[in-house]
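Heads up, the thing below is written out as structure tokens.
Complex shown without one protein chain; remaining protein chains in place.
By letter and in written order, the chains are A and B; residue numbering begins at 1 in each of them.
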Amino acid sequence: MLDDAETRARIKRLIVEGLRLEGVAPDSIGDEAPLFGPGGLGLDSVDALELVVLLEKSFGLRLQSHEVKRESFANVASLAAMVRERLG
Amino acid sequence: MKRAWDFDVVIVGGGPAGSTAARALALRGRRTLLLERERFPRFHIGESLLPLSSEVFRALGVDDAVRRLGLVEKWGAVFVTPDGATGRYADFSACPEVHEPQTWQVLRSRFDEFLLRQAGAAGADVREEHRALDARFDDDGVDVAFEDRAGARRSARAAALVDASGRFGFLAKPMGLRRPDPALRKVAVFAHYEGVPREAGRRAGDIRILTREDLGWFWVIPLDAGWTSVGVVLDSAQWSAHPGLAPEERLERCIAETPAAAALLRDARRAGPVRTEADFSYGTTRYAGDRWLLAGDAGSFLDPVFSTGVQIALRSGLEAAEVLDRALARGRFRARDFRGYEREQRRRYRHFRRLVRAFYRPEFRDLFFRPEAAPRMFRAVTTMLAGLERPRPGTRLLWRLFFALVRLQRRFPLVPRLAAAAPPLPLPCSTTPRPAPGSSD
Partner (left out) sequence: MRVFVTGIGAVSAMGAGVEALRRGLWEGRAGFCELTVFDPARHRTKLAGEVEKWCLAPFSRRLSRSDRFACAVAAEAVARAAFDPPPETAVFFGSSTGGMLESERFFNNLRSGRRASLGSVASQENHGPGDAVARRLRTRGPVETIASACSASAMALAAALDCLRSGEAEVAIAGGADALCQLTYAGFNALRAVDEAPCRPFRADRAGLSIGEGAAALVLETEDHLRARGLLRADRRVELAGAGATCDAHHMTAPDPDGTGAAAAIERALADAGIGPDEIDFVNAHGTGTPLNDAAEAAALRRVFGARAAQLPVTSTKGAVGHLLGACGALEAVVTVLCLEAESVHPTPGGGRPDPALGLDVVLGAPRPVPGHRCALSTNFAFGGANAALVFRRHA
């Protein structure tokens, strides 16, 4: 069972490698740093869809559409919390 | 009985200095290993070249390939007063001693990758995502330990090592060679923008240096594909005067308070993250030792203002390769065998440091921006700005005169000191004049 720090680290790697962000090191992404929109990491709606698939595959989850909420995807910390909650 | 060498030379760092050294060595048939810790392409600052870079490209046999890159052509540098009212154009093509005045502005991610591949193409063993860990020297060689892509620890033995690891200072730092320059304590904040207007024709590729009242300054470098690099360089003291500002805010504030920058960037949009670099000016106590050389920023770095960084890196990379090739032929790798290299790097550092330090004096700007300044002297100064290090005697005399005048200006104002900020005037660069309604030809 992954602890919180490992979950976050894995999510950061997913973001950088899975979304092919160039020149961004996974550990340079702050836990609370906004992922979407200007002023954040600059991800957009297509990235959000990709991230859902990446999370599902990496953590063995199934995310229903209604579960993909703006608040859960705000930053790495909220994503990690959602993943841990889904994994039980 | 020590192991035989796996390679003739190990180079740490795949930036311009390292790639140049690697390619030059490989072209001379030397077995070369280059360890680069990142995967290219990657961002790097230092986006303007000097005319004398072309000599290095020719020596490497890549000048044709460089032309195919479609880089922005740079023919000169424009220096602008804070209010934007006065500009002095250092036109490289006006200097008879600068045989190839045209050079380039470079998006380093693309350019550095290109150079790195050229090193590989010449036969160097280039390994990205390989992090050099340490180097152990003995009488017969050097063992370099490194971590490969998978994180496994490996090692390679060679006759000599080139530290081309830039600011990181793979050898320089642990050996305690680094000497920060107390006279140059600066901070730079920079980002890429879109929508920055350019001059027309050949002037479109100029680097623009917008000076500030507080002796700080902006660089505005047009890059390919419509991007423009914009950065502000401030004194550390200036920076500390407003602590706690986020880099984005700092940059925006500096732009807003410098009329020349505000006008130029009025319709511009930031197109990437804002980055900072601090205390980037340093020298070194030595550039060479037994079986090791420092090349490029690993040795010393002055200041971005005259775009000397990449130029120096290219030259020192080439010189390091040449001296190592000779050393391999003779089988001698002592520090004394690298004396010539040491002297040359030192001389180069002193030469450009004099110019950079002068730039940060108000007297320099008083003289530089004087409209009727002696054209021959200005041309001589431009020759220096183009990166020429060994001018004709006449030019050298003019350089000396110029620096003497800068010193003199401090005591006896030979020319009026530059006035305090006047009301902002339109910047002397072209933007499309929108025709007034109802106007005709």
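Criterion: a residue touches a chain if its C-beta (ideal position, glycine included) is under 8 Å from a C-beta of that chain, and two chains touch if they have at least 3 such contacts.
Because the structure is predicted, anything quoted here is derived from the model rather than measured.
Asks: Tell me which of B:Gly201, B:Pro243, B:Pro375 or B:Pro416 is the one touching the absent chain.
Replies: Of the candidates B:Gly201, B:Pro243, B:Pro375 or B:Pro416, B:Gly201 is in touch with the missing chain.
Asks: Write down which of B:Glu36, B:Asp91, B:Glu113 or B:Asp163 is the residue touching the left-out chain.
Replies: Checking the options B:Glu36, B:Asp91, B:Glu113 or B:Asp163, the one contacting the hidden chain is B:Glu113.
Asks: Going by the contact rule already stated, which one of A:Ala25, A:Leu49 or A:Leu87 would touch the omitted chain in the full complex?
Replies: Considering all chains, including the one not shown, the answer is A:Leu49.
Asks: Which positions on chain A touch the chain that was left off?
Replies: These residues of chain A touch the chain that is not shown: 18-22, 46-47, 49-50, 53, 57.
Asks: If the missing chain were put back, which residues of chain B would it touch?
Replies: Interface with the chain not displayed, on the chain B side: 41, 65, 67-71, 73, 107, 109-111, 113-114, 117, 195, 197-201, 204, 224-226, 267, 430-433, 435, 439, 441.
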